[in-house]
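With one protein chain removed, the remaining protein chains of the complex are shown where they sit.
As written, the chain order gives the labels A and B, with residue 1 at the start of each chain.
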Amino acid sequence: MSSGYTLAELKAHLGGEALGDTSRRYSGVASLEHADEHQISFLVSDKHLAAARASKAGALLVPAALAERISQPRLIVANPHAAFARAIGLYHPEPVAAPGIHPSASIAEGADIAVDAHIGAHAVIGERARIGPQSRIDAGCVIGPGVTIGANCRLHANVTLYAGCRIGDRVILHSGCVIGADGFGLAWEDDHWLKVPQVGSVVLEDDVEIGANTTVDRGALDDTVIERGAKLDNLIQVAHNVRIGAHTAIAACVGIAGSTRIGAYCQIGGAAMIIGHLEIADRVTISAGTFVGKSIREPGTYTSVQPFMAHADWKRNAAHLRHLDHMHERLKQLEKILSELERKSP
Amino acid sequence: MSSGYTLAELKAHLGGEALGDTSRRYSGVASLEHADEHQISFLVSDKHLAAARASKAGALLVPAALAERISQPRLIVANPHAAFARAIGLYHPEPVAAPGIHPSASIAEGADIAVDAHIGAHAVIGERARIGPQSRIDAGCVIGPGVTIGANCRLHANVTLYAGCRIGDRVILHSGCVIGADGFGLAWEDDHWLKVPQVGSVVLEDDVEIGANTTVDRGALDDTVIERGAKLDNLIQVAHNVRIGAHTAIAACVGIAGSTRIGAYCQIGGAAMIIGHLEIADRVTISAGTFVGKSIREPGTYTSVQPFMAHADWKRNAAHLRHLDHMHERLKQLEKILSELERKSP
Partner (left out) sequence: MSSGYTLAELKAHLGGEALGDTSRRYSGVASLEHADEHQISFLVSDKHLAAARASKAGALLVPAALAERISQPRLIVANPHAAFARAIGLYHPEPVAAPGIHPSASIAEGADIAVDAHIGAHAVIGERARIGPQSRIDAGCVIGPGVTIGANCRLHANVTLYAGCRIGDRVILHSGCVIGADGFGLAWEDDHWLKVPQVGSVVLEDDVEIGANTTVDRGALDDTVIERGAKLDNLIQVAHNVRIGAHTAIAACVGIAGSTRIGAYCQIGGAAMIIGHLEIADRVTISAGTFVGKSIREPGTYTSVQPFMAHADWKRNAAHLRHLDHMHERLKQLEKILSELERKSP
């Protein structure tokens, strides 16, 4: 094949040390399971060694520790997962959008759009909004008045940014996400809820990525902030005045209630729910499905999940959850009686 | 009334056997509770017999087993729920959208749109996208480059399809759903996350329906697949490389993490959360709110739900959840002491 990359070329892009035929050309990337002889794949640890040996992949990206344990042509790299991510990018370069503003886009007065930015069909750019160099705003996005977007951002179709949000460089926003909607601020007055105007904003720092249909509310008075390099998956709720630390990764369906501060380098599993006004330290891991009801001051992994069972077993067991306190009382009572008996016993 | 259907006409459309006045004309459909004498309703089992007898409905769709237990004019059918679904359709035919492309829609070069398809206002159709016969793309939808959509599909307003997704025939997508956004693929490199390009796609087979604001991510290398006839409700997350089997129904707010495979004919209750890389067998039912943390190999119903209580009771009981292991140790200790005592006892 004339297209693709040889191991020598991959080494030039990814670094590392090539072993085996370095001139053969590979046409694509694939998983160990699905790769054919024309494709490259990767392995990270000896957990994948059996799959790697069974794989039909033409070449592999491997860590030094496993380089002698496979026989395929290979590129030894320090971080095979990262190197493979780069290899995917080589084989599947992101299509470049032509600079310029689609004629159907609606651009308000005073909007400031870099000449090499791309504005898609039917996108709406509000007054005084600023779109930085090489940023790409896809079809149907609505960018509110006064929003600032840095350089090299990508807003996929149908993203909504409310007025005044401030977006850094290289930020990626997926379709349907809503940044800057009003926080859920209500004051009870006599016999009804009074809306508390939400006049803070949202700041997304550099290299943040936000998934599809995720919502990040604007702050009540101060700002909601997602620090640099944090990554959020789909359908996540970030309430007003939350702060998420740098390089924290949050899986889908998580909810974070108002004013909670999550540290840097945390990992939050899917569907975890975190109540408001908490502090989560740096480097905390929260397991999927865990409900976090109080602050976490120490790094570590935290969990609260009910194991599932066959429904009949669950019915039998769950009934006792309503009576744990009573069970505990009975246990104490037994201990007391028994220690009496023991005392009396010969 | 001159409009509507007689029992004889309903029988012609729905099959079955009519009992009672077959020439009277009924103007609409309603629930047993709200129907009046001009409307038809239905019952499925003797659970609804009292309600059916009390109902003012002019006629009923009934199963044979109950036909003699009510007195209203009735149509005896094999499957009253399905027959009633069809009757609703007779009384409320879906408005037909005029074929053609709204003048405000934005159609990229090379898009291939069937002459009898409907493209709504401000819809955006990407390069090389294909829209099949009689499919309807409502206002504000954004269809990425290279997407293929089969025949007789309905995309409600403001749906987003990323590049390259492949949609079968008779697929229904509700507003705000996002198909084909990047999976949550990250590789850790030194001190930050590196994005792993997501180059798989999404395949929605024939007769799939996807609810409002549901997200289905594209695969990392291979495709995310939802098989024929599967039905997904609103606000569901389907992560990259998930496969959902044919005719599986999933209620709202469910999350399914990456690479999990769910079998055919499953029923997943609302807000269930399923972690990644699992296998769920065919014909598995998962109760609402259940957290699925390991594979399920056998058909059956599975549950993991904490019963709710008055808050004070919960506080008293929940405290012990942190000490179950200790309670268990104490129980073991008691058993040991007691067996000693019994041995010694005369």
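One rule holds in what follows: a contact is a pair of C-beta atoms (placed from the backbone, for glycine too) under 8 Å apart; a residue touches a chain by one contact, two chains touch by 3 or more.
In this text, all values refer to a predicted model and were calculated from it rather than measured experimentally.
Trainee: Out of B:43, B:216 or B:271, point to the residue that touches the absent chain in the complete complex.
Mentor: B:271
Trainee: In the complete assembly, which of A:9, A:116 or A:182 touches the absent chain?
Mentor: Of the candidates A:9, A:116 or A:182, A:182 is in touch with the missing chain.
Trainee: Per the definition of touch given earlier, which of B:88, B:114 or B:163 contacts the omitted chain?
Mentor: With B:88, B:114 or B:163 as choices, the missing chain is touched by B:88.
Trainee: Can you list, in ascending order, the chain A residues touching the missing chain?
Mentor: That gives, for chain A, the contact residues 104, 106, 122, 124, 140, 142, 144-145, 158, 160, 162-163, 176, 178, 181-182, 184-189, 191-197, 199, 213, 215, 217, 221-222, 235, 237, 239, 253, 255, 257, 273, 275, 286-287, 290-293, 300-307, 309, 313, 316-321, 324, 327, 330-331, 334, 337-338, 341, 344.
Trainee: Extract the touching residues of chain B with respect to the undisplayed chain.
Mentor: Touch with the absent chain occurs at residues 29-31, 34, 79, 81-82, 84-86, 88-89, 91-92, 94-95, 102, 104, 120-122, 138-140, 156-158, 172, 174-176, 207, 209, 211-213, 229, 231, 233-235, 247, 249, 251-253, 270-271, 288-289, 305-311, 314-315, 318, 321-325, 327-328, 331, 334-335, 338, 341-342, 345-346.
FYI, only the chains that are shown with their structure count from here on.
Trainee: Where the CA atoms of chain A average out and where those of chain B average out, how many Å apart are those spots?
Mentor: 25
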